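Shown here is a partial selection of chains from the complex, left in place.
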Amino acid sequence: GDISSQLHGGYSHPLTRSWQAERQLTKSMLIYPLFISDQVEEETLIPSLPNQHRRGINKLIPHLEPLVRKGLRSVILFGVPIAQNVKDTLGSAADDPQGPVIQSIRLLRARFPSLFIVADVCLCEYTSHGHCGILRDDGSLNNSLSVDRISDVAMAYAEAGAHCVAPSDMNDGRIRAIKLKLIEAGTAHKVVLMSYSAKFSGCLYGPFRDAAGSCPSFGDRKCYQLPPGGRGLARRAIHRDIQEGADIIMVKPASSYLDIISDAKDIGKDMPVAAYQVSGEFAMIHAAAAAGVFDIKTMAFESTEGILRAGATIVVSYFTPQFLDWLSS
Amino acid sequence: GDISSQLHGGYSHPLTRSWQAERQLTKSMLIYPLFISDQVEEETLIPSLPNQHRRGINKLIPHLEPLVRKGLRSVILFGVPIAQNVKDTLGSAADDPQGPVIQSIRLLRARFPSLFIVADVCLCEYTSHGHCGILRDDGSLNNSLSVDRISDVAMAYAEAGAHCVAPSDMNDGRIRAIKLKLIEAGTAHKVVLMSYSAKFSGCLYGPFRDAAGSCPSFGDRKCYQLPPGGRGLARRAIHRDIQEGADIIMVKPASSYLDIISDAKDIGKDMPVAAYQVSGEFAMIHAAAAAGVFDIKTMAFESTEGILRAGATIVVSYFTPQFLDWLSS
Amino acid sequence: GDISSQLHGGYSHPLTRSWQAERQLTKSMLIYPLFISDQVEEETLIPSLPNQHRRGINKLIPHLEPLVRKGLRSVILFGVPIAQNVKDTLGSAADDPQGPVIQSIRLLRARFPSLFIVADVCLCEYTSHGHCGILRDDGSLNNSLSVDRISDVAMAYAEAGAHCVAPSDMNDGRIRAIKLKLIEAGTAHKVVLMSYSAKFSGCLYGPFRDAAGSCPSFGDRKCYQLPPGGRGLARRAIHRDIQEGADIIMVKPASSYLDIISDAKDIGKDMPVAAYQVSGEFAMIHAAAAAGVFDIKTMAFESTEGILRAGATIVVSYFTPQFLDWLSS
């Protein structure tokens, strides 16, 4: 009747407006991405990725200490091999015990006991061809060999002390492979397995590739990352990864795939759902703010709260350092 | 298969444990109940309701000022007429412009512009018989007269400046009546209508009745408050109140009716859901802590987070002053 | 079992990748927004809204003729009063028979018989205060007067020949009011009623306000446009507008609210669902492309196909002229 027409009453006051949201952004929802160079003293601004740096291991603690004090709870690590000749067809450097990721895990666990450390698991930063697995002669991924290798790398990170391993490679069946190895190693109870289940290909990864040096030397990733229109594929991948033992499901990119986050929350309603606001999305906000389209802080909140509204309960965000300040005041 | 058996990985770390929860307690979720005496200088501890006082209007600002500074966002007001001869069969004092509720609303709006003021709407504190409406000769509620009267009282509070009116009387159809009057008065867009939709009778209201002086002089409230086993009635009442125009749905009591809060969230998934941890629940926690059953702060969090887990997004809580401290550190 | 793990086979070829999408972008899905100035010879580039102009009625046909030849099927009209003293508190100019919208409707119907003409219905471009309705003394919307006025304006546009009227004002109950007037006028069978049902407030409308000169002179629209986190409110508004007689449901903004588009498609699965990629979203893509984040054509497709993936079947897009070219080749 008439009465159903009246909605304004529910959001006329700032407090009631906030009550209309399912969840509010808190510091513990944020994961901060770090690019770890194998040059121990490096600290280089990444031009295409505003305010983000590649840092060597010696620069890590000074950078993180103030952030941890402000409430930083979690980081995700990406290794960036800069040295000559370190890349090969198998991505051997990925689990080099002296490599930047494993060294960082050990260091951070020692220095920040309550910091939750996520290790991104992929080969593309370490392979000479830049693809996310081991290739066949025709240039396509050899799924079986890739899954073996990816799960070995994940185990190396877990053994080094990562609280969470997060395979971003999109080879079919890698969640099952990692989980089985974790069970066999007796660490499935304490290593969180976060799957990049719905990772879409597209034009939003440019700045990340600059940052991580992970651009394929030929071809693209359209045969393993999901096609942007492939909502059904995303749902099938999420279902599959839950069945294969994922503890957390991730959607990537985030702001451009809010419908998929919503699906992920529906399918994975009993688990945490993460979303990664990717480099292109982050850079786009910066470019638009610089062009005067909007105020950057307002948009950082609006876009991140949109991710929460869609259903995510964890956000991987380059805005993390700023949110630690903004959420304190 | 085997893999589905492994859940421990998802909650082995304090951060991942927190990620398993749908929502975290924040200050903006809390509404603090205040008992306002018509004796302007009164400040009396209520013996059965630990740490809670009846206060006259002159004591209100000093009491609230430090709380607002700590982040208090909302209060709910209950009037307590102490003066002789103020009660009658119609509860005329409920909307006395000089009465404690209307005077407090005006005062609080003036002094704390960002404080969100909820006015509980009922007659039982003001009727000579102590029932929540106007009675027929046989002692039962005259629903039609009661709804007229309750909606008049609600309008008086709204006109005095209450951001939200919250009828707790349980007369059938009072939400529709209030909404229609709000529409007619042109204030439906800015007055939030919060319905005590699922308010159960039972043995948990004793200390409140001491506080508010609202004990029925004969009979009980079992014919209008819901029977404790009446889950289906609760669901029907929630559906009805949403259709009649409620902006927020409340369940009361809270900790003892978590299944009903869960139902309220299912039915009202598109609206805020409030829950009132009632005096008996609050007093029970105090008594048990005093008896050494558990630590009171641990239990305050555990019981309140249980209310959130069940689906509430707003909690009316006597622990509010303490949470303002606990959530700051 | 093992077999469920293998998804790659379904998207290894460009054709099978396209088969994974529910729908493909076609020209008939696009609605092109036009800003019609009351200065008949005006043709001004809007600085903050790349490639978009304010045009007087004499510039309209030359601009549209080539587009119609390329397959333009539909436009949405926004009036922009530039003349002095044309604005007042009632937005009287909105349905001025000599005003730009009504004049354009008549002209376009005469010159492009197969073009489908949507008239945006609001008061904010025409009111002296810049709000989307008639105000009370306290500066808030008078819902009842506003609905009367909005529905009168909608009727004027319908009578002038608009195929579709699209109220963007967000006053409660305006869909019902317009539908009842259409029925009474005997035109409900041929005038499409498209509701901006889920229109969110936020920081993405800046360039539009520059274009349309519709910025509020005081306050903001947070009490009638939905709060960005208000997913439940959006669902309630969509349900309501369908019940009130909407023929098409719109979500606005689009790219930043894909989860809401998905909800709209669920709730309105038996009707067309439109989405408006707003000025801030459009400008953000341009700014980012200029900054080298991605190629603009690739992103125009990726973002628009994302809107389709989420569930929209109609897109209001500033990219329409370019899509007419891109989809032809």
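For reference, chains read A, B and C in written order, and residue numbers begin at 1 within each chain.
Assume a residue touches a chain if its C-beta (ideal position, glycine included) is under 8 Å from a C-beta of that chain, and two chains touch if they have at least 3 such contacts.
Keep in mind that this is a model prediction, so the values were computed, not measured.
Enquirer: Please state how many copies of the single repeated sequence make up the complete complex in this structure file, given that 3 appear here.
Expert: Taking the 3 displayed chains as part of the assembly, the whole thing totals 6 copies.
As a convention for this text, only the chains that are shown with their structure count from here on.
Enquirer: Superposing the C-alpha atoms of chain A on chain B takes a rotation of how many degrees, nearest 5?
Expert: 180
Enquirer: Report the inter-centroid distance (CA atoms only) between chain A and chain C in whole Å.
Expert: So the centre of chain A lies 34 Å away from the centre of chain C.
Enquirer: So how far apart, in whole Å, are chain B and chain C when each is placed at the average of its C-alpha atoms?
Expert: Chain centroid spacing, chain B to chain C, equals 42 Å.
Enquirer: Enumerate the residues of chain A that touch no fewer than two other chains.
Expert: 2, 4, 6, 8, 10, 12, 18, 20, 22, 176, 243-244
Enquirer: Under the definition above, what is the set of chain C residues touching chain A in their complex?
Expert: Residues 2, 4-8, 10-12, 17-18, 20-22, 48, 140-141, 143, 172-173, 176, 202-204, 206-207, 222-224, 226-233, 236-237, 240, 243-244, 255-259, 261-263, 280, 283-288, 290-295, 298-299, 302-303, 305-306, 308-311 of chain C touch chain A in their complex.
Enquirer: Where on chain B does chain C make contact in their complex?
Expert: Contacts found on chain B: 186, 188-190, 269-271.
Enquirer: In their shared complex, at which residues does chain A touch chain B?
Expert: 2-4, 6, 8-10, 12-16, 18-20, 22-24, 26, 28, 73-74, 114, 116, 163-164, 176, 179-180, 182-183, 188-193, 243-245, 247-248, 271-272, 313-314
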